[in-house]
Structures are given as structure tokens and as C-alpha cells.
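What you see is the complex with one protein chain gone and the rest in place.
Note that the chains are named A and B in the order they appear, and that numbering of residues resets to 1 at the start of each chain.
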Amino acid sequence: MTNTNEAANAFINQDIISVTQFNTQNLEYIFKRAHQMRELVERDGASDLLKGKVLACLFYEPSTRTSASFIAAMARLGGRIIPITQGVQFSSVSKGESLADTIRTLEQYSDVVVLRHPETGSAQQAADAANIPVINAGDGTGEHPTQALLDLFTIYEELGTLDNLKIAMVGDLRYGRTVHSLTKLLTLYNVSLRFVSPETLRMPLTIMNEVIDAKLEVRETHDIADVIENADVLYVTRVQKERFSDMKQYEEVKGYYEITPEIMKQAKSKMIVLHPLPRVGEIHYDVDSDPRAAYFRQVKNGMYVRMALLAAVLGK
Amino acid sequence: MTNTNEAANAFINQDIISVTQFNTQNLEYIFKRAHQMRELVERDGASDLLKGKVLACLFYEPSTRTSASFIAAMARLGGRIIPITQGVQFSSVSKGESLADTIRTLEQYSDVVVLRHPETGSAQQAADAANIPVINAGDGTGEHPTQALLDLFTIYEELGTLDNLKIAMVGDLRYGRTVHSLTKLLTLYNVSLRFVSPETLRMPLTIMNEVIDAKLEVRETHDIADVIENADVLYVTRVQKERFSDMKQYEEVKGYYEITPEIMKQAKSKMIVLHPLPRVGEIHYDVDSDPRAAYFRQVKNGMYVRMALLAAVLGK
Partner (left out) sequence: MTNTNEAANAFINQDIISVTQFNTQNLEYIFKRAHQMRELVERDGASDLLKGKVLACLFYEPSTRTSASFIAAMARLGGRIIPITQGVQFSSVSKGESLADTIRTLEQYSDVVVLRHPETGSAQQAADAANIPVINAGDGTGEHPTQALLDLFTIYEELGTLDNLKIAMVGDLRYGRTVHSLTKLLTLYNVSLRFVSPETLRMPLTIMNEVIDAKLEVRETHDIADVIENADVLYVTRVQKERFSDMKQYEEVKGYYEITPEIMKQAKSKMIVLHPLPRVGEIHYDVDSDPRAAYFRQVKNGMYVRMALLAAVLGK
């Protein structure tokens, strides 16, 4: 059994930059807190846990979904938000200010910073400059750790465990940041992985090697049919048009990986379908009413996980 | 006498999409609540009635006035706001997400959605997708029901009744969404209507027929002089330049319908001048100091009506 106090202390005033900073004990703590946040919201809607705390929400590129999730998380804990989700490029930043100076300025006003930035490594750079916790809300092709945490938390909440699961990831596994981060977290558990993608969008070598080094059972395929019957989790990603030079190939691939009610008939009755959203045709709208369609519950879990993280890094 | 509980229950968890969904009983309830909100704000500034509630304010086109009014309404009731008033087009939406998915995502974070969208019918579409109440803050050339409610509430608050009034509408009656919606609501009451417009901007046939079917006394004219002496309400609208192909004609019309202190001298001492704002010359600035100039009080009533609606749909 883990020591909750130790895990709690491990988060106080810490930055959340990368999935690599977590171990199973940390994750268990965050998931326990996230579950409590769910109970709190379902019972009371909100609390005053972070009353008097201020979150600077600094988004150098727009992400309605992620910023809304953090804003809702802070609001439901009674904290306040400084939203800087636009105009960044026209203001002090355009006057040539360094990211470090912008962060050092914002930390005078706030207790925690959430940063979204188009450049890989910028979150760590911000964390190095700041004396208050920095939470990475996506830095370019780098990390988006809170997305990976909410994905993992959703599996845990929906299926009650993270062990002995068969998890299939479907679609663009090459460029999809979310499947890379989730896979890294899953190497901490005893799971069996299936990677389903077109040949050109296979999981990168480095991630494959991490999976193999972790001695997880893993298998690649081009065909959903190979995995659908045994999967406990089907994690579907967007196949983005701009990845293809040949539009005909895109159209073929796109339709090939669409989850339909017909495909769902072949799946287990207790499996779940996840998707980081937004979707553009990868999951048919008729699947939404299937109780196994968990992707909107996954969105809600994002708020709970971010509530847990905000409370944890602020020591509450 | 209406049954207040019944009227209150009729609003719980309901969408506010169109003026056609209201009857006199509903309106009486909302106006009673709006009046209480005025007393609350004048006495205490704000309350905690919606503490712990979160409003997602989703504006696909900017409308400073309307979004500010909803934000103020929620803030003065102690609720929180997720403002999504920009960047919508650059973010998940630009990735091809459907309005239904965007709404289903936001409802994971929030308790009520206010939607402004350029396409007619989008508010109903959002309401169909959502499990939480959706309030239409304007959908294209369609409806803007909260504007019509605040217009009607202002007449009621200022004159103490909605019956046996002579109400004149002036300016662009053809394209003006606000006069159409207000006229529809007025068919529920025993009022006498006067429509004052240039020939090319007369009230559309469909609205005229609704008025006639409701057996209201109604008359059209090109001339303010025909109505000014007897009007209890002068509802002035913008005559928009872009409606005219002949700029000379625009300039003539524009000046012709300007409300000036001279015109006000011919009006009753108890009449009121309303305008949905912004104005661009339809009401002379020197009229502002006239106690009958009610258009800024009308703005404030917008906040009270929105407070009443937010509280009503959230069952508080």
C-alpha cells in the first residue's frame, strides 16, 4: 500500500511537465484525488478549496477544449483565473520579451501557471524560470501530460483497474501526441498493447522500444478486426488529412478506421471506446448512444484530473 | 392569478431558444424574478444564488454587449464563467468538429451554455445535443430571445403595464431582428402598434400577418409625426447603411428618423424611448438627458432579465 502523505508531499509546489515524472504511487494519489473531485462536483458542484488562489492561464496557441477544462477546474475549486488566451503575440511578447520574463511577470500575480506553447521544451523552460508551479498544457510536438493522465484515469475509473487489460490504439500512431504519452504511462502497468494503424502511420521506433523494454505484450496490425473482439479499451485517434500527400490514400485510410455500430457489435460488452477529441469522422455519431462510448465521460474526467493536479501542486 | 410554482417549474433545465416558447404566465414569472434581481443588485450588488454553477459563454461571433451582459449576470449571482468569445474558429472548431460535439464537450465542464452563432437554427441544434440548458444569445437572422425579453421587461418596468399601450417602432423594420421578436411577444398583450419606416424597410409580411391574426390594432406610416403625440413607447432601431444601394437615399432616410429634442417636445410626458443599441445617429445625444430616454436603463434591464433566466433554468 502506498503512503498517501508522501505522495501528496511529492506534488506540493511541483511542476507538471512530462509523463516521465510519474510513478504508480503518484498516479494512484492523483487518481484518488480526481475521484474525490468527481464526488465533490456530483454532490456540490464546487468547493472553496482553492479560494484566494489565482491561476494564470497562458495560451500561446488557442485550445478551447484544454483552456476551458482548466478554467472549469479552477472555478469549481473556488479559485480565480487570469485568462491570457489571445493577443499574446500582439502584446509584450511581440515587443521581444522572453518566455522566462513573461513567466516571471505572471508569477507576481498568480499562484500557478498553466502554459500552452507551440515550441517543444518551452514548458520546462518556463518551469526553470518560475518559482511557482508550472503545468504543461501542451508544448508543440512535445508533451501534453494532463491529457495522458486523464486518458489513464478514464480507463481506471471505467474498468476499475489498470492491470491485465488489453488496450488497442487505432489510427494515426505516428504523429498522435496523445497515444505516445499514454503508451509511456502504460509501461508502468501490466497491460497488453495492440497498435492498429496504416503502414505509414505506425508507432515510432522509440515508443515501440520503450514498450518492449518494459516487457509488455505488444503487437502491431493494420486491421481493427484483429483486435476488436478482445480489446478492453479501444483508443481511437484522428487521422489528419494533412499527413497525406495522396488524398486518395487518405480517404481509404480514413474510412478504414472508422468505428461504427457494426464494429461495436464485435466488441466485448464491457469494453470502452476513448478518443482525445475533436473527432472528424473516426467514430460514427451513432456510436455515441452506446454505453461503451466513453469519450465524453473522458472529457469530464479531464476536469477532475486537472482539479486534482491544481489542488496537489498548491498543497491543498 | 398565475401559479408561480408552476411557472418556475416550467423553466427548470429548459432551453431558451425562441420567443415563441413564452406565454404570459411565463413572462410574468420572469419579469417578477427580473424585478427581484434589480432590487437585489441595488441593495447588495450581488448574491451567492448560483455559487458553484458554471456558465460556458460560447460566442462564435463577437458581441461585446451581449457577452458582457451575461457575464455580469452570472457574476452578480456568484456563478463562474468559461468565456469562449474568441479563437473558436482557430481551435477545435477549425479541426472540423461539429457544433454538437463542441456543445457536448462544454457541458462536461459547465451547468448552462449561452450560445451566439452566425447560423440560423444553430441554437436549437445545440439544445438538441445538450443535456444542460442552452440559452440562445442570437443565431444569425434567427432569434435573439433575451433581447426581446429585456425590451418587453423594460416597457413593463417603466410603464407598469403591458396592456392598452400605444407602441411605435421606428426605422429599419424589415431587417431589424429585435423589432420582429418584440412584435411577436407583444401579440400576447392588448397593445396598439404603429410601424414607422421608409417604404423599402417596412415590416415583413409574416410579422404583419401575425399581428393581424392576433387582432391587435396596427397601422403603418412613413412619418414619425403621425405617431409621436400618442405613443407610450417609441422603439427606435438602427437604419443600417449597408441596406441601401443608393447612398443619397440612405442619408435622407437616416436624418428623417432621427429622434431629436424637438421631436421629444411633441411626445407625452410619460412616454419612453427605447433602442437596442448601438446607435449611430438615430437618437441625438441631447436626448440622453431627457428622463424619457430609457435606453441605458434598458441595457441594465438586460442584466436583470439574464440573471432571472439563468436562475430559472438552473432551478434556483
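In this text, a residue touches a chain if its C-beta (ideal position, glycine included) is under 8 Å from a C-beta of that chain, and two chains touch if they have at least 3 such contacts.
Note that this is a predicted model, so its numbers are computed, not measured.
Taking the full complex into account, find the residue in B:Ala8, B:Ala72 or B:Val239 that is in contact with the omitted chain.
Going through B:Ala8, B:Ala72 or B:Val239 one by one, B:Ala72 is the residue touching the chain not shown.
Among B:Lys32, B:Arg174, B:His222 or B:Lys300, single out the residue that touches the unshown chain.
Touches the omitted chain: B:Lys300.
By the contact criterion defined above, which parts of chain A meet the unshown chain? Give residue numbers in ascending order.
Residues touching the hidden chain, for chain A, are 51-54, 56, 80-84, 86-88, 90-93, 95-97, 100-102, 104-106, 108-111.
In the whole complex, what residues of chain B lie against the chain that is missing from view?
Touch set of chain B with respect to the missing chain: 44-47, 62-65, 68-69, 71-72, 75-76, 83, 85-86, 238, 277-280, 285, 296-297, 299-300, 302-303.
Methods note: only the chains that are shown with their structure count from here on.
Return the distance between the CA-based centres of chain A and chain B, expressed in whole Å.
For chain A versus chain B, the centre distance works out to 41 Å.
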